[in-house]
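A protein chain is absent from this complex, but the other protein chains hold their places.
Chain IDs A and B follow the sequence of writing; residue 1 opens each chain.
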Amino acid sequence: MEAKRSLLAIFLLLSFLSISTAAPTRKTRTRKPCKSMLFYFHDIIYNGHNAKNATSAIVGSPQWGNKTLLTGQNHFGDLVVFDDPITLDNNLHSKPVGRAQGFYIYDKKDIFTAWLGFSFVFNSTQHKGSINFAGADPLMNKTRDISVIGGTGDFFMARGVATLMTDAFEGEVYFRLRTDINLYECW
Amino acid sequence: MEAKRSLLAIFLLLSFLSISTAAPTRKTRTRKPCKSMLFYFHDIIYNGHNAKNATSAIVGSPQWGNKTLLTGQNHFGDLVVFDDPITLDNNLHSKPVGRAQGFYIYDKKDIFTAWLGFSFVFNSTQHKGSINFAGADPLMNKTRDISVIGGTGDFFMARGVATLMTDAFEGEVYFRLRTDINLYECW
Partner (left out) sequence: MEAKRSLLAIFLLLSFLSISTAAPTRKTRTRKPCKSMLFYFHDIIYNGHNAKNATSAIVGSPQWGNKTLLTGQNHFGDLVVFDDPITLDNNLHSKPVGRAQGFYIYDKKDIFTAWLGFSFVFNSTQHKGSINFAGADPLMNKTRDISVIGGTGDFFMARGVATLMTDAFEGEVYFRLRTDINLYECW
């Protein structure tokens, strides 16, 4: 009798367990990051006079634009390529821990907004590998979320969300982005 | 005796269960979307005469091209930046529910084909957040699949497939894309 009851109890348990494992990828996801990191990167746009210091340059522009001056209409149509130093604090002169490499395109006439495709590339004792990003960057918002779409090396197969915040903006030559990276898939 | 038999049965069940849970990320995935959405977006390319209405512009072109006219050879080499209204139906004049922002590059000489990198950006009571896309768009196919590579806000960490269909194509100035989004990873 007791054996039968225990058997029943176990079957019930098993049924419950098998239901809860049926769609594990859907039910067990938590929004708690598996890794969080904070970086800053620094962009100095080429303006015709700063070839030595510049870390980025306009390489595409609309018919009415040119390549030494960001165009009017909120820079709509300007394509900028960059290779920016990444630092751990907000000081341009701190020792870089990696490079932010890729592009942004200003894509709206009414307000500042850009589309970003870039990577953080690390090759130090602390981090080796890359984190790849893509997404819309509505610059005028205090914070903007873009996607971490993949990673390699230390960041193998990473996915997550990065929150960008403009930490400084000087003239139309220098800006600094605070980047809070939260990974939700770590391997 | 009965207890022993039940024990055996349970061990068999457990073995089976543990096998089926050993690689859950691989075996339990279904191709049933966790979220499906349908949108249209509308692209009006700048042609030198329509600055007011245009939602996109050529910002890169090959040596033989220019920026007010899509080039010959199936526009090979033209890079177009866009900020297009998204609507729920196929009417250009319907109230936009968001913006499609990013770029496409025509990348083939023999037929129309482009590579797309863009986002759907929503900021309404219905949807807040963004969906990021990337992929090849062989325009001449009736339907084309691209990847949903990430998302933020309401679409946090989304992954999936979007099916594009050219819903209208007028002159070389206006086209409308029907976009069926199917997410297979929802958080």
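One rule holds for everything that comes next: contacts are C-beta pairs under 8 Å (C-beta built on N, C-alpha and C of every residue); 3 or more make two chains touch, one makes a residue touch a chain.
Because the structure is a prediction, the values reported are computed rather than measured.
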item: Of A:Y40, A:F76 or A:F103, the residue in touch with the unshown chain; value: A:F103
item: Hidden partner interface residues of chain A, rising order; value: 2-3, 6, 9-10, 13-14, 17, 20-21, 24-25, 28-30, 34, 46, 48, 57-60, 66-68, 79, 81-83, 99, 101-103, 117-119, 121, 129-130, 132, 134, 149-153, 156-157, 185-187
item: Absent chain, residues of chain B that touch it; value: 3-4, 6-7, 10, 14, 17-18, 21-26, 29, 31, 59-63, 65, 76-79, 105-109, 113, 115, 117, 134-136, 138, 145-149, 159-161, 184-185
